[in-house]
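All protein chains but one are shown at their positions in the complex.
The block that comes next holds subunit A.
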């Protein structure tokens, strides 16, 4: 396999974007998006097999893919396939309802493809600078997707999203510059590439590195939706079109968190594990508490899902604070499980919004009676999200908890688990109010609800089945997870 193959996950979505740019949105191009996502997933799996022997580099060392990057590429491919497979049905319903035109649908597809390319570039980048550029590019591309509907609330969400995320990511740029400064003054004069930074991490100046790492963790943490700079997330995720919410919540947050994990490897070698651990524990607990407090009385189901994303990013931050091979492997499995479950839920939420016309929890009643398949997907999706077996979130949360208790972060882990339980109770209470009960009566209630399109239904069910299957047995993924966890603990 040539090294050019590493380019496929970035190049394929760019080609997809070109197709939509030239041909627009028509029946013949409706599935190009899903085909490109499937291609990314297939390429990611082949790359994962290839890099088991060692990292590969391409285009003059700009791209460098190791087991961790390959795993993230698989996550991107899987969630993207889920979201893009449900997109044609979503866009068709929007066009039928007059909320979109063929032009906006084409623009949506172009931007989604560029979004996928930017995320793939972020995880395959060989150095921190290119990673930064790719993460900022995701903000720019998704800004238009968030504000797509051009309503007051959509424009407001887009503004907040760009201002807060760009500011957060500007802090990460300052951190990058300072880390570069520290790296220039090591005996090896390392640049910003991961391999060089990790190799010379122990010679980095601790004072400068400490400032740089704090800025990088807070900066990329902003984009990952971690407190204290999380305010953009519930707005952006609730206002974006459903497939975009699925992608933003399912993978974009994790891609930003991937940057935090990479920085942590360098920080641990340069400063010892204590510094990032304190930083991450504070951010994790703050995110969890915030998510719990705003979930308890939540009235909007899309915002409910968004706050649940903050909770799960908090759990990932906790896993990163714990460190060690078990916690790291569990965190990566959590990224995949959460991505799939949250993807299914946001897509279902989009469908509920299209059929009921409201995003208020109390106005959606008796969903189980009116749309059984959709209600089933929402019900099982929420069960997957709160970590019920056999879904993989159960396995990963168990792994994080076990590692936490074993690592001396017992009290913090116990507190986090308590908060997670409270959140689970809140999620079940809100969801059961939507699913159960008698359908609302009144004018217009008697009209027949359009059936869930077969393609969208298949995508939702498949997402849940995969999430459950990797919970039962990770199969060949577990070898990849172990390799990636070794990279993250600096033992490889």
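By definition in this document, contacts are C-beta pairs under 8 Å (C-beta built on N, C-alpha and C of every residue); 3 or more make two chains touch, one makes a residue touch a chain; residues count from 1.
We take it that contacts and distances are computed from a predicted model.
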The complex has one chain missing from view, so what does its UniProt entry call it, picking from "FAD-dependent oxidoreductase", "Phosphoribosylformylglycinamidine synthase subunit PurL", "Hydrogenase-4 component E" or "ABC transporter permease"?
"Hydrogenase-4 component E"
Considering the whole complex, which of A:16, A:88 or A:234 touches the chain not shown?
A:234
Among A:180, A:203 or A:455, choose the residue that contacts the chain missing from this document, as touch is defined above.
A:180
Touching residue (missing chain; options A:195, A:211 or A:428)
A:211
Residue among A:101, A:153 or A:473 that touches the chain left out of view:
A:153
Which listed residue (A:57, A:166 or A:455) would be found touching the missing chain in the intact complex?
A:166
Residues on subunit A facing the left-out chain by the touch rule are 127, 129-130, 132-133, 136-137, 139-140, 143-144, 147, 150-153, 155-160, 162-163, 166-167, 170, 173-174, 176-178, 180-182, 184-185, 191-192, 205, 207-208, 210-211, 234-235, 238-239, 294, 298, 303
